[in-house]
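Here you go, one structure.
Apart from one protein chain that is not included, each protein chain of the complex appears where it belongs.
Up next is subunit A:
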Amino acid sequence: MNLITDFIDQWWEIIFEAALQTFQMVSISLLFSILIGVPLGALLVLTRPGQMYANKFFYQLLNLIINIIRSVPFIILLFFILPLTKEIVGTTIGVKGAIVPLVIYTAPYLARLIETALLEVESGVLEAYKAMGIKRTQIVWHVLLREARPSMMLGLTIATIGLIGATAMAGLVGAGGLGDLAYRYGHLRYEVDIMYVTVFLLIILVQSIQSFGNRVANKLKKD
């Protein structure tokens, strides 16, 4: 019993701080990724040839940009865009410095997941609303996005979990977080206990996010 209380006394603060940093990075990056990724995903679908706002040039350009960003592994992206990070948030280190690369990494990924979700919506429903004389913008909001909500929720869950994975690497720019804790203490200082605890915490975190996402998606689905 003593072992456990000793461990908690010794590490509680460090773990709590790391968890807080992870939480900060994930929530802030996720917020911006949604703000950027969801509209991008919608644009990918709407500008497709034959769709409501078909624009071949724009579609292919967007497609290309997203593919290029998605080709770069996060660990490389992190350093590759340092100047841009500095330009945007004024620093390249700490939680603040990690958020820009995390968003640039996650937003295009989320855009792809949103694209897939929106493509699942049957074109017949959109057509039915068109035939009723309803405006295109209304169709996008009230039919397309509405019907895709369950799949979008699942996509968002996947992106969030991917984002948690990426935050572990953000430790390299001094952003801290649970992944960084496991790496620094568990690997570099060979404190295996702390590695186990952080990994366990990450498992719990990912599990609960996935089940939460599944539950919300099912609730929205109505099948």
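The rule is simple: a residue touches a chain if its C-beta (ideal position, glycine included) is under 8 Å from a C-beta of that chain, and two chains touch if they have at least 3 such contacts; residues count from 1.
Basically, contacts and distances are computed from a predicted model.
Name of the non-displayed chain as stated in its UniProt record, restricted to "Methionine ABC transporter ATP-binding protein", "Cysteine-rich domain-containing protein", "Amidase" or "Choline dehydrogenase": "Methionine ABC transporter ATP-binding protein". Of the candidate positions A:M52, A:V89, A:I134 or A:L172, contact with the unshown chain belongs to A:I134. Touch with the chain omitted from the figure is made, among A:L118, A:V143, A:L156 or A:M169, by A:V143.
By the touch definition given at the top, subunit A reaches the unshown chain through residues 122, 124-125, 127-135, 138, 142-143, 146-147, 149-150, 220-223.
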